[in-house]
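Missing here: one protein chain of the complex. Every other protein chain is in place.
Moving on, here comes chain A:
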Amino acid sequence: MAELVPSNSRRCTYFFLYDGSKVKGEGDPTRQGICYFYPEETSLDRQDLLCGQLAGVGRCVSELSLSPVRILRLRRNKFAIRMKDDFFWALGCSLEVPTVSVCELLDQLINLFCFYNGSVRRSYQINSRELLAARWAQYLSHLQSGCSELHYIFSCLRTLDSTNVDPLLLLKAALILQACQRCPLVLAGCILFRGRVVSTQMSPQLTMKVMVHEIETYNKASRPAVERTSSPFGGDVCATTVFLTMSELQFLQSAPIDKDVSSHSTPHKDTPPQRTRLSRTLSDMTFTESETSDPGCSQSYLKVSYSPHLSDCSVFSPSTSRSTVDPVSPPPQFLESPLSNGDHSDEADEEGLEVSYYHSFLSNEGGSSRVHLDGDSPVFEENPLLNGAGEDGDAACGAAFDFRGAEYGHEHEEKDLEEASRGVSSPGHEPEMSGPSPRSGSFDNSEESPLIPMMLYLHRVKGLVLALLAEPHFLSDSASMEEVYHSSLASLNGLEAHLRTVSPGAPGAPGPYVFAHFDCIQSTLTANLSGRPGGAPERPFVRATSLLHSHFCNTETLQEAIIRSAGAAVYGTRSVAQETYFQQYGGSLRNSGIPNYQDSAFSLPSKARHRLMKHGVNLL
């Protein structure tokens, strides 16, 4: 894919989070409710004005219509709005950005925050505004970084140009991920190279979220001032707590993990494992193909469980995996029967703790959770691997761990109170285990979908990163971690070495045409925009694309369109899975505008079909 150079103009003009619950009384100053305001250099008066007015108008309109405000337009700005509980978010963009895209951007931003911090209300209860402001700033800058105008229209994943890479490398990446999943604590993973996706098992939205942390740590690591202590594992590993929504978790669980093995720690014990397919990778995301190309490996993986047959997969170096893992004695809990629902007490101590750990999140079993957490820190300290991560000065990681601890502490106190008032579950009572959404994380109220804490594990090998979403106790399970680490290390090294030699790919040859192809399923964008700063010659194309994208979003039945202004004729077409935009340069645009079937504008569809074949875009 062509490198898309950021446009000069700052498209996001304002972003703020306003907490209406802090400004209830007549005399309460507005700024008391301002949790975060971007740009931060905005004068306080103006912050007051915008927050006060927009939130006020938003509330008034919501009351009139009995529904929260979603979009608020001014003559020179448009704002996507999210109103929830007493919170009021507003993201302002210039008018050229399609409204649907601004809304999407705001949702992404809020979701990112929740992914790394959990519930917003709780985050603000246990953290200082300054700390969280830094996070908002970080996520916002991430969403804006390196964005071309097209990225504002389509929020897309940045992926490796697959036409430029040996497919075997992609396969290799996919297999590394599959192998990691043999550890039952690992839910799914993705492999990133220099900020681009090589292979992922997660949904595009989740992959996008995971990437924020990766890019953040990468940026920090690449700064010479920061020294990274190499751990005994020889690479950089860190982990942080993240929060998944129920639907994200269900999506992950419905996918490739061998339920027989892993479900001991997941509460879906009654639901039969859905073996839809083994893995979703970049190359087989479209749900149409059969199993990935190493059926032998896959099958053995399904039948057997953990590591004993790991080395059967040729991509793994047998020596590495064998030397570090004792294949014959996997930790006993991994072999626990999935049906042993009532047997928690019989499980290993560690396992018992984990159960109560979950439990504490919902049913406020403060005591045991406390014990668990207290016990967690020593593990953290003693584990050389984590030690390395902690010592390397990686603030993001460190903060994440600290934060986790802090949150539990607070939660404990808070929940004790709540529990007292509600008289909810006593220890041992497990209401969350029986419901359809049995695992529950922090939540503010019954409406909000619960957020489930998970662990994001990152293993970096130079520009290459293996990111895994794992059960929270993965961190304390040093055996599993070591296993995952060592089983993938050699392969990651190999993959990195190969990918490094791949040229970044000449930016799409500036041909006699310009196109943009958006894959809605994978959230990937292919385009051949030159990316010259300002992109003046491409502006008409981007403008038309923006209009057409909005039209496609608002009109389900619309399949294709040609629009022509004095400067450009642009063709747009879409299906369920993709949107494609095409403009032919050159040729005479001189025409009278009167209908004429010899007009070049009307040959755009066939030209697009023909030209885009070589970019791997099939419009037939």
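As a working rule, a residue touches a chain if its C-beta (ideal position, glycine included) is under 8 Å from a C-beta of that chain, and two chains touch if they have at least 3 such contacts; residues count from 1.
Note that contacts and distances are computed from a predicted model.
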Given "Exoribonuclease phosphorolytic domain-containing protein", "HPS1 biogenesis of lysosomal organelles complex 3 subunit 1", "Actin-like protein ARP6" or "DNA-directed RNA polymerase III subunit RPC9", the protein name in the UniProt record of the chain not shown would be "HPS1 biogenesis of lysosomal organelles complex 3 subunit 1"
For chain A, residues touching the missing partner are 46, 49-50, 53, 56-77, 95, 543-544, 547, 551, 555, 557-567, 569, 590-597, 599, 601-602, 605
